[in-house]
Each structure stands twice: as C-alpha cells, then as structure tokens.
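The complex appears here without one of its protein chains, the remainder shown in place.
What follows is subunit A.
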Amino acid sequence: MSASTIIFYIVSALVLVFGAMSVFTRKIFRAAIYLLFSLIGIAGIYILMNMDFIAALQVLIYVGGIIVLIIFSIFLTHQAGDKLPKPLFKRIVAGASMAAFGLIVVLGVFYKTAFKVTTEAGIDHSARSIGRQMLDYHHHGYVYPFEIVSFLLLAALVGCIVIAVKIQKK
C-alpha cells in the first residue's frame, strides 16, 4: 500500500466521520463546523487526485462562501446556542429508512458497474484547459451550460436586489 492510498483512507475516514457528526450533533453551530471539516476533507481528496484547481474552488466556494452564509444565518436565528430537542421516534425511523434506501441504490449501481482500468493518459487538469473548455463552442465545449448558469445566477441576484430594496416614500 502506497503512501497516497493510506492518506486517501485517512482523509475519507475524516470526511465520513465529520459528515456523520454534523448530522447527529444536537448543537446547530457545531453541525456547521463539522460540515466545514467534511468539505475540507473532500478538497483534500481532490488534491490527492491532482485536481488542484477544483480543490481550491471547493475551498473558496463551499467553505469560504456557503459555510459562512450558513453560519451567518445561524447567528441571526434566536436561541441558536441551545441544544435542539431530541428527534421524534417516527422521524428517526423515517430518516433511517430513507438513508438505508439511498445506500441500497448506490451499492446496487456500484456493484453492477464494471470498472475498467484504462491506460489512457490522464486528462489535462490545468486551470488553462478548464478555462478553454468552459468557453469553447466547437470541440464538446461547455459554453452553452456555462452561459445559461451565469444568466440564472444574474437573474437570482437581480431578484434579491428587487426584494431587498426599500422604496423611499415621498
């Protein structure tokens, strides 16, 4: 077993443990922090796969952006420091059965797929090639989904401003 395999197992164990802790803790602020560690672990797995750019994006967007937003919204709610009430038995059963169902589906797909070991050269993962593909409209580029998503985000931003703006009465 090589060093990178050992590191992979350690990092994935951390991701799973922190993911489980963020679900099972009853303090909501701690749940956000555990989720943060889980997401950082996923960035670590990207780095192990030599996907530096994706790892940095993961940290910048999920950790630096979304977790900060989650923490801010926790701060703005009342009694965020108290423990959450224990979940009802009905809900535990429902949640557990949903989780088990999801696990069965994933495992089913996982065991049906025949994973092939290829000898092809790895894909070019530099920021330059990602940028080229993102704006390419010839060779299976992604300019179309990219533009649609940017348009959607712009619409969402304008919508937020329309909702938040105060119209001054004369």
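Everything that follows uses one rule, which is that contacts are C-beta pairs under 8 Å (C-beta built on N, C-alpha and C of every residue); 3 or more make two chains touch, one makes a residue touch a chain; residues count from 1.
Assume contacts and distances are computed from a predicted model.
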item: Omitted chain, identified by the protein name its UniProt record gives, among "3-isopropylmalate dehydratase large subunit", "tRNA N6-adenosine threonylcarbamoyltransferase", "NADH-quinone oxidoreductase subunit H" or "Cysteine desulfurase IscS"; value: "NADH-quinone oxidoreductase subunit H"
item: Residue of A:84, A:127 or A:155 in touch with the missing chain, whole complex considered; value: A:127
item: Residues of subunit A (touch criterion as defined above) contacting the omitted chain; value: 27, 29-30, 33, 36, 52-53, 56-57, 59-60, 63-65, 67-68, 71-72, 75, 81, 126-127
